[in-house]
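Okay, structure first, notes after.
Missing here: one protein chain of the complex. Every other protein chain is in place.
Letters A, B and C name the chains as they come in the text, with residue numbers starting at 1 for each one.
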Amino acid sequence: MKLISAQEVEKHNKKEDCWVIIHGKVYDLTAFLPEHPGGQNVILKQAGKDATAAFDQIHPRDIIDQYLSPEVCLGSVDPATVVQTVKVETEEEKLRRKVNEKKPSLIEMLNAYDFEAVASQVLTAEAWAYYSSGSDDEITLRENQNAFHRIWLRPRVMIDVTNVDMSTKLLGYDSSFPVYISATALGKLGHPEGEVVLTRAANTQKIVQMLPTLASCSLGEMTNARGKDQIQFFQLYVNRDRAVTERVVRSAEEKGCKALFITVDAPQLGKREKDMRVKFIADPPDIQDEKSVRRNLGAAYAISAFIDTALNWNDLEWFKSITSMPILLKGIQTAEDAVLAARHGCAGIVVSNHGGRQLDFGRSGIEILPEVVHALKNAGYEGKLEIYVDGGVRRGSDIFKAIALGAKAVGIGRPSLYAMSAYGQPGVERLLQLLKDELEMTMRLAGAKSLADIRPEMVDIRNLHDHVFTPKNYLMSNVYDRLTPRKAKL
Amino acid sequence: MKLISAQEVEKHNKKEDCWVIIHGKVYDLTAFLPEHPGGQNVILKQAGKDATAAFDQIHPRDIIDQYLSPEVCLGSVDPATVVQTVKVETEEEKLRRKVNEKKPSLIEMLNAYDFEAVASQVLTAEAWAYYSSGSDDEITLRENQNAFHRIWLRPRVMIDVTNVDMSTKLLGYDSSFPVYISATALGKLGHPEGEVVLTRAANTQKIVQMLPTLASCSLGEMTNARGKDQIQFFQLYVNRDRAVTERVVRSAEEKGCKALFITVDAPQLGKREKDMRVKFIADPPDIQDEKSVRRNLGAAYAISAFIDTALNWNDLEWFKSITSMPILLKGIQTAEDAVLAARHGCAGIVVSNHGGRQLDFGRSGIEILPEVVHALKNAGYEGKLEIYVDGGVRRGSDIFKAIALGAKAVGIGRPSLYAMSAYGQPGVERLLQLLKDELEMTMRLAGAKSLADIRPEMVDIRNLHDHVFTPKNYLMSNVYDRLTPRKAKL
Amino acid sequence: MKLISAQEVEKHNKKEDCWVIIHGKVYDLTAFLPEHPGGQNVILKQAGKDATAAFDQIHPRDIIDQYLSPEVCLGSVDPATVVQTVKVETEEEKLRRKVNEKKPSLIEMLNAYDFEAVASQVLTAEAWAYYSSGSDDEITLRENQNAFHRIWLRPRVMIDVTNVDMSTKLLGYDSSFPVYISATALGKLGHPEGEVVLTRAANTQKIVQMLPTLASCSLGEMTNARGKDQIQFFQLYVNRDRAVTERVVRSAEEKGCKALFITVDAPQLGKREKDMRVKFIADPPDIQDEKSVRRNLGAAYAISAFIDTALNWNDLEWFKSITSMPILLKGIQTAEDAVLAARHGCAGIVVSNHGGRQLDFGRSGIEILPEVVHALKNAGYEGKLEIYVDGGVRRGSDIFKAIALGAKAVGIGRPSLYAMSAYGQPGVERLLQLLKDELEMTMRLAGAKSLADIRPEMVDIRNLHDHVFTPKNYLMSNVYDRLTPRKAKL
Partner (left out) sequence: MKLISAQEVEKHNKKEDCWVIIHGKVYDLTAFLPEHPGGQNVILKQAGKDATAAFDQIHPRDIIDQYLSPEVCLGSVDPATVVQTVKVETEEEKLRRKVNEKKPSLIEMLNAYDFEAVASQVLTAEAWAYYSSGSDDEITLRENQNAFHRIWLRPRVMIDVTNVDMSTKLLGYDSSFPVYISATALGKLGHPEGEVVLTRAANTQKIVQMLPTLASCSLGEMTNARGKDQIQFFQLYVNRDRAVTERVVRSAEEKGCKALFITVDAPQLGKREKDMRVKFIADPPDIQDEKSVRRNLGAAYAISAFIDTALNWNDLEWFKSITSMPILLKGIQTAEDAVLAARHGCAGIVVSNHGGRQLDFGRSGIEILPEVVHALKNAGYEGKLEIYVDGGVRRGSDIFKAIALGAKAVGIGRPSLYAMSAYGQPGVERLLQLLKDELEMTMRLAGAKSLADIRPEMVDIRNLHDHVFTPKNYLMSNVYDRLTPRKAKL
């Protein structure tokens, strides 16, 4: 491969002539610029420079080979010509370093919120915004947790609960307790190794991991990290280009994924304003260029432009034709669609609003769950497909509530990202252990010796549908000018 | 026209002898003083001086010709005698200038609240108080937004939503999406050009503008600013003097307005205490003069004294006799009155509480909407008249909810004033674009390809009528003295 | 009368020998000490001194003649022997003086809350505690206002509301609007002239005043202050000593009171802890003396020890035998008792919880009103007795709501005390005028031309009985230790 000097690369530093170095190779991205899903500016900031660090935070390593033609690679950068720059620590980096030095020891983490608190300190502003944000006023984001708070427990006593069995089977595969790690994007924003950290923790804790389409590790990296007997499912964003979709699905099956979860709640990504605002600070858009403005919408937008808006029920036959994995739909939010999924032969559904990141004012999964269970039963599908739920699970008692209402298992998204970001694999393992301990305690105190003992009458859901105390709209309350009575000013 | 020296004008600076200069002309307002709707003090502060700036903020330019007899104009001020005073910047003006320099760029405005936040900084205290205030304890003002928060969405998935069509027809006229700019008074408090700024933005965004009776631009200025194919409706406050009313209505029709929206919720203007308090600070009333005290009630009172308190259902026949424009009633708040409007042959209604500025504890338009739709259907008027709603719309999802509940379109009042005040015409255009984008996203994520696809079952309104979490009464909580337990004071 | 030197009085300054000077006369209170309803300490602090100022704040002038035998008066103090002490202004007095200098002008008072805010500044700590306090956790105190907030309005439009008539008749007597000044104790804590200030304001505003048993003015002072055609009712605390009760009732009738309102909700006075705490600060009790401790329970306790706990339905016949005034019961809180009142021939009732000063968690009058109206109708008493309501009225719209639900009029207690304390008679007059203006506005905006037009369907009371958002228990929240997540401490 041809050797190119770093000084030569530096000359190609503009829109009309744009080279970058990634992992030691030199690429001419001039033609690719307008097609970059993340917008031109992100690349232009790296024009003429080594873009490896920025690239790695977002992209799996094999993405260049998959999406760019070989001829854009001009050769290798000549190592002898590379000037090592001394990196000066910024104020933000200094703060984060101090946090890392002073963060509590792992055993002091007592619950899922503790991990979130530490993660908010150790993550970069961009990563925190991407992980933590919800859409619009973040009403649904918070409602996901609030809805669990409207469910109360009816514990039974005087039952021998010496042995509590939390194990279950998901699509026939063993799980140590009814929790799986749900698919979340851009793991390397939180940890340099990305999603494989979650893979390893899921393995030791003996639970299923759902692999994300938008991982920052490649699919191969994630499946290679899989332990013996470990089970992985695959989450799919359907690409407009069905050839790409087919390639991805076949690849997942070949690499040993056991089920296909098609995301159906994201024909367009939601409006996550925290994410967008951070983007504006880090990377001021080119005001002259309206297109660039519209694209510069945060990490979420950058990675999602390829998603197929035309996906519909008729497509399910085609999916069945390209894979033998069971097909499940992730993002069902009504009884009607649950029944349709059953009619179209799906193996299951995930009742979910995408962690409050898509349609604001969508109801929480846990609220929708009883409606879905009831409708499926009425339509004759009881026990015919598996029902999962995600969104807002933070305590073992939340898992208990979901099981009582008919869920097979619950998905955990943000909590595992936060635990990973704060403490790596041991963090995720401790998080899962805490949830396990909490579920065990809840079952013991409620008189349930196995998941089958967790019955609907153990939860009081009279207020589950009562949305009279909506999460506060902080934008609205911030702009409201409060009345004050007139009195003497002293 | 006779030339009068500024020094001569200065001598006539008291109640019994009061001249002012407006746009270079000298007026003797001594006789008019007690009849000025805004009270004597406002004029007396300008006695003997050039009142142009103060006049322009409130009044359309043609108002003097309309309401005063020609003989009060004594002549023109002699330009040679006018001493240019060097205006010293006040602290408030300095602050506002700085805000204008440092306000975010327009593309950083991501939602309607952002515009309100910037407007609260750039507006004068008087303008902010007039625009933002509601009546009494501002319960209804805030309930208008809260009510939308009690409506949740039931999105459908697996529908091809590549193309989303938001267009509609209002009274037969095209609108790019189901939003119109509602009538609001005193636009020049927010922008030196006043309501024509809204006209121009409505034109580029292809939506209807409803022209206000109490505009600070003249009717002619607003209709002249109209674009090709642009549609304008006219909002009417009925004047006690029906000859004036007839002149205004005929003029609106002649100048091309396509519909007449008669405001029916304001026989008396509401008690807007923020507005009144600012007035007291800016313009301490003459304590000796009880009448002046009662009149000195803020901008709202100043402009409304002419409104006809006797307006009633029998008047509708007369309105039909003087105009061929379709007649709609703005401010309907019960099913009963909606049916009466239908019986009296109205072409439509606006379900509205006047932006929370009239009767406090009036319910929100969005809450009343289902009751009105139901009653009209029961009375056989389904589809016979168009139903609009306004109050509290801040997000695309709010528009979606209104359409789902049977509205033809929603009116936007304060948000467009705030956007105009903060960024002029581009601000209003961006606001409308953001709402359009949000509505499109909501429709796409809810599985609605056109407005007709937005069906009632897509919204969950079980809690819409639950007023158990009323907006906080800040006056009450401010005067309440909280209990504290007794403990050691260290 | 015998002259006694001040120096002689000074020697009698202990429990066993206790003289005081009141209005120039010398009294030997040694024997009376243990019987003083307000406890011994209050008197002992004045032993040997001139107690006039302390006496006047609590007692009507004629109380000594009524309750003490003539021989305790030993003579007059010799004026020549009285040393004028230079009173040094305390910090608290200095602050209150400044407040009085800087308080807003009366016309800046825009609502009832403004008066309360100024009153909280101008009143002594003792007076503020006595006036503002409620019982226990002050839940009912605040619920009284909150309950009105759960009632929403259904205004009608297109009605000629040029003339709005608010006048009514209470027990056959004219009232300019459906409000009366309710009985409240210890007026001189707020204003040196006491309750006659309210008498005069009620007169100019043409409304009824209800005279309190526990006034700091004598009954004669209050009836003498009555204007021509002015109407006064009399509120009665029944004394254990029925001879006293009879004397008081006959006196009220003789002095021209037109109705007797017997308080039935106070066999024991409520536990008003703010009042009790202030007492502890101002007047530390004698720890040795348990009886003194129990008595030292604030102003409320001090004045109420005489109230008859045995009062019951059988007593009504006796009351009818001693007066020809119509008899009404003040403090009815259930439908059952309303019907009993009707059966026992009462002319009316006041639905009331005593301003939240008696039984905490008693429901608000406005909530009880529909239950009472319904029960009376069912029992055949519709229109047979007049129903009043008090508690929490702060806005004209509150009055409107009470009328819509069947009240004849509403009583105003604390607001008039606050207005009187802050601005004297003109304050009370302005308060009443504001309420009148607000009621007029509410009626006009709701389409009601007279009180008879205010119909039940104009109010939406679906949530009136929903107590799910109870006033915050500040004691409870103050002692609760909030959980915080563990994170790095920097």
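The rule we apply is simple: a residue touches a chain if its C-beta (ideal position, glycine included) is under 8 Å from a C-beta of that chain, and two chains touch if they have at least 3 such contacts.
Computed from a prediction, not measured in an experiment: that's the story for all the values here.
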item: From A:27, A:55, A:113 or A:423, residue that would touch the chain that is not displayed; value: A:113
item: Touch criterion as defined above, residue of C:3, C:31, C:63 or C:310 at the omitted chain; value: C:310
item: Listed residues B:110, B:153, B:207 or B:316, member touching the removed chain; value: B:110
item: Residue numbers in chain C that touch the chain omitted from display; value: 136-137, 139, 264-268, 270-271, 273, 276-277, 280, 285, 287, 293, 309-313, 315, 329, 331-334, 336-337, 340, 358-363, 465-470, 473, 475-476, 478-486
item: Absent chain, residues of chain A that touch it; value: 105, 107-108, 110-111, 113, 116-117, 120, 128, 132, 137-138, 142, 145-146, 149-162, 273-274, 277, 394-395, 397, 437-438, 441-442, 444-446, 460, 462-463, 466, 468-469, 474-475, 478-479
item: Residue ranges of chain B at the interface with the undisplayed chain; value: 95, 98-99, 102-104, 108-111, 113-114, 116-118, 120-121, 468-469, 485-490
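Going forward, only the chains that are shown with their structure count from here on.
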item: Excluding chain B, groups that stay connected where the other chains sit; value: one piece
item: Rotational angle, Cα trace of chain B fitted to chain C, multiple of 5°; value: 90
item: Same-interface partner of A-B, chosen from the options A-C or B-C, over half of the pairs matching; value: B-C
item: Length of the line joining the C-alpha centres of chain A and chain C, rounded to whole Å; value: 61
item: Multi-chain contact residues (two or more partners), chain C; value: 108, 110-111, 113, 116-117, 120, 468-469
